[in-house]
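The complex is shown incomplete by one protein chain, all other protein chains being positioned as in the whole.
Coming up: chain A.
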Amino acid sequence: MTDMSPSERRLQKELMSLIKDPPPGVSVDAEQAEQNLLQWTIHMEGALGTLYEGEQFQLQFKFSNKYPFDSPEVTFVGSNIPIHPHVYSNGHICLSILTDDWSPALSVQSVCLSIVSMLSSCKDKQRPPDNTFYVKTCSKNPKKTKWWYHDDSV
């Protein structure tokens, strides 16, 4: 416990508060995260009254030792990737707080809340227009993509 790096200490605290006080529809795989603080799996339920009601999603968070100055790498994983204009079929998410607009004041919890609200505000379930090109050519790490942020009104 005492040998933890500052990023691990921060993650430990975030994990505790997420276990104790999770946002609605969000839960963290605590056992897995405690084994490796740098990689978490988060379960997310499609919110009631939205196009995703009843669906289950999984998010993977990867952290570097520069967290929280460096943003976490966040992707949808598993069998159900939400169909959404900002989510590519390989799970990459086009959301500016995950790269350019990241700030250390944000947290795993605030990222989850943004993703929930991104899904909830969707009016038309479809993949991004450039999905096929992107998925073929992109790097494995979405943070290396120089994103062209899609119009937020979509």
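One rule holds in what follows: contacts are C-beta pairs under 8 Å (C-beta built on N, C-alpha and C of every residue); 3 or more make two chains touch, one makes a residue touch a chain; residues count from 1.
The definition used in the following text is that contacts and distances are computed from a predicted model.
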Undisplayed chain, where the name is taken from the UniProt record, one of "DNA-directed RNA polymerase III subunit RPC6", "E3 ubiquitin-protein ligase parkin", "Ras-related protein Rab-20" or "DNA primase": "E3 ubiquitin-protein ligase parkin"
Contact with the hidden chain (one of A:Gln32, A:Gln56, A:Ser103 or A:Gln126): A:Ser103
Interface with the undisplayed chain - residues on chain A: 6-7, 9-10, 13, 64-66, 68-70, 100, 103-105, 130, 132-134, 136-139, 141, 144-148
